[in-house]
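Just dropping this structure here.
Removed: one protein chain of the complex. Kept in place: all other protein chains.
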Amino acid sequence: QDKPVQLKMSSWVPAQHPLNPSLQAWADDIKKASNGTITAVLFPSEQLGKAFDHYDMARDGIADFAYINPGYQPGRFPIMAGASLPFLFANGKGGTAAIDAWYRQYAATEMKDVKVCFAFVHDPGTFHARKKILAPTDIKGMKIRPATSTIGQMVTSLGGTNVQASAPESRDMLERGVADAITFPWGSIGLFGIDKVVSYHMDAPLYVTPFVWAMNKGKYDSMSAAQKKVIDDHCTSEWAEKVATPWADFEYGGRAKIAAQSGHEIYKLTPEQLDAWRKSVAPVEAQWAESVKKVGQDPKAVMDSLKANLAKTSSAL
Amino acid sequence: MSTDAIAILGFFALFALMLLRVPVGMAMGLVGVTGYASIVGIGPALKLVGQTSMRTVTDYTFGVIPMFMLMGALVSVSGVSRELFKAANSMIGHLRGGLGVATVLACGGFAAICGSSVATAATFSAVAYPEMRRFNYPQSFSTGVIAAGGTLGAILPPSTVLAVYAILTQQDIGKLFMAGIVPGILAMTMYVLTIMVIVKVRPGWLPGGEVKPWSQRVADLKNVWAPLVLFVFVIGGLYGGFFTPTEAGGVGASGAFILGVLRRKLDGPKIREALLSATRTAAAVFTVLIGALLFGYFLTITQSPQKLTEFLTGLGIGRYGVLALIMLMYLVLGCLMDAMAMIILTVPIIYPVIVHLGFDPIWFGVIIVMTVELGLIHPPVGMNVFVIKSVVKEVTFTTIFKGVLPFILTDILRLVILIAFPIIALWLPTRMG
């Protein structure tokens, strides 16, 4: 008989966020598979610690499982930052399967202090702005709240400035003119009331934010072989997709909701415009490549592998 | 030991340490981390200390606290309180009880730029008390009206306690500040009415001061333009969506500095004094914040807030019954603790209950701040009373508490009104964006 284990799971998104029920369902399945020996309590809304600290929390055992946004800390996870480069992902579901398969190669070295359970992404986000952003040159002089540090670098390289704010503060920043635009997935725009303060939405899958669901190593090691197997069986690409899907659906559905509202313009980019955007992010890609070289990896191999995985799951752009 | 037992033991240890004068923040941190370690383990507990301390002091939104403190300190050393009192005094000081009313009005004006109730009380002990005594106002009334008027500092925006409440509950600081305006004006009105009742009941107790010529009145009134400009600029900017709260504080502090220098009210030593006082108070408040967060993480893993919510809602005394119970608890705590410490210690535990009962979080912020402010003036311990005593050496505690009694009754009445009519607090913030 295995000794009972209780897990503290930490998610920093608010309680009503679609990610939380998915994580709860994941934990419930673990309970079932372990004959009730592994139970879990989910703490949402930064109850165990701030969003920025979640990697350290999983490492230090402050949480047994933690929901991590590696992009919050520029410079710390250079390989993972590659997945947040613009114009790579076409959708969230296949994208999740792809990023999970891809990152499994690097997780043990880049996130060596934790046991990475799986990686996932949300449905692609884009620019939502108070004025129309068509060409990369439009970014010059704009104040933008980026989703990740990689998007932040893109903004800087195009002559814009970054505004840092948490998701709940973002609406305030836009309303007060501290920011002119935000990069956000579609559904969250409504969730945080940002649709009240912006009216132009670029209809292009600009970026995704990569996330990691990671476990404290000591906790894993303290489990019995049977319990470890249950955890391993729940740290798979299939589970990554299962957990990420409701959120991806929610974000995907947000586009239609905004389109149905009056006073909003959702505009497509011409192939030339899209091409200009792709070219404009070259300096950011170069910067990223440099940072990957520094940790002894070959940026081309890393990126090719990601693109191959995206192609395999038909989520490449 | 069960987690419930550990949580209860934690509370006892916390109170013991605090009564032995261990700084409140340090006591909360020590108990929180020890309790956390006993449940989760010593390793994670120590990591939590470093992580929480560093994250808290480098959190941009918390910058609002030292900034509004700096603005208040700069305004204080520029002698604005004296100008405000002089203006109010020359308009109405000659009426019976007029000096008392002038004190309330000047406290209100000062409160509109200073976020601290204790600072307001300290300032007017030096400014208004000698004047009231000169016209034979009793010691008890003179100190009582200053103690009560001081509490306006935390009710009218800007307010440090309201800002901390907002941060702890993730509510909009701007909205909470707006919610304080009408209740603050109500408080002033009710204080004035209280003085008028005292004048009626005890004629001759509060004699009239000297009559000033109109030329003097106009001249004195003109002097208050600077604080008025600052208030309109900062609070208007916040309301109108020009600044974030942290920016409003930073711009307000810079504005106070510029106005002070232009009006030749600030020199090197005064600027130094203001910077030092803002640093000291900010450091003390952040110490409590860090401690409270650590204590909060401990309570989270024992799941005590959920259990308390279940317990209180299971009592079957209705939502107003629970609210009354909570406020009673605050009045008892107010016998021993400072307002800021009380807010930081209790809000993480009480707030989930309030939300669960369906009360408005913004409205509750105003209610709770008024309740803890009442703790600053009611016996046996009250920060405002202590501060007045330290400035006005010749008066006894008993005398001050006697003088403040009518105002305590007014405060309780005001709380009842605000609970019956939440719209008084909520009308202004709901008109914002």
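A and B are the chain letters, set down in written order, and residue numbers restart from 1 in every chain.
The rule is short, and it goes like this: contacts are C-beta pairs under 8 Å (C-beta built on N, C-alpha and C of every residue); 3 or more make two chains touch, one makes a residue touch a chain.
Here is the rule we go by: contacts and distances are computed from a predicted model.
The chain not displayed here is annotated in its UniProt record as "TRAP transporter small permease protein", chosen from "Cytochrome C", "Na(+)-translocating NADH-quinone reductase subunit D", "TRAP transporter small permease protein" or "Mannosyltransferase". In the full assembly, the chain not pictured is in contact with A, B, by the touch criterion defined above.
Of the options B:Asp338, B:Asp360 or B:Asp411, the residue whose C-beta touches the omitted chain is B:Asp338.
Among the residues B:Phe85, B:Tyr129, B:Tyr191 or B:Phe286, only B:Phe286 touches the chain that is left out of the figure.
Note on the undisplayed chain: of the listed residues B:Ile8, B:Leu276 or B:Leu413, the one touching it is B:Leu276. Summary of contacts with the chain left out: across B:Val57, B:Leu308 or B:Ile412, the touching residue is B:Val57.
Of the listed residues B:Gly79, B:Gly250 or B:Pro429, the one in contact with the hidden chain in the full complex is B:Gly250. Interface residues of subunit A facing the missing partner chain: 56, 73-76, 141, 143, 149, 152-153, 156, 161-164, 177-178. Interface residues of subunit B facing the missing partner chain: 17-27, 29-30, 33, 46-47, 49-51, 53-54, 57-60, 62-63, 66-67, 70, 115-119, 122, 154, 159-161, 164, 242-243, 246-247, 249-251, 253-254, 257, 272, 275-288, 335-341, 343, 372, 380-381, 383, 386-387, 390-391.
Just so it is clear, only the chains that are shown with their structure count from here on.
Each chain gets a centre from the mean of its Cα atoms; for subunit A and subunit B, those two points are 41 Å apart. Listing the residues of subunit A that touch subunit B in their complex gives 8, 41, 43, 47-50, 52-53, 56-57, 60-62, 164, 168-169, 172-173, 175-178.
Those residues of subunit B that touch subunit A in the shared complex are 40-41, 43-44, 47-48, 51-52, 55, 59-61, 170, 172, 241-244, 247, 297, 300-301, 303, 433.
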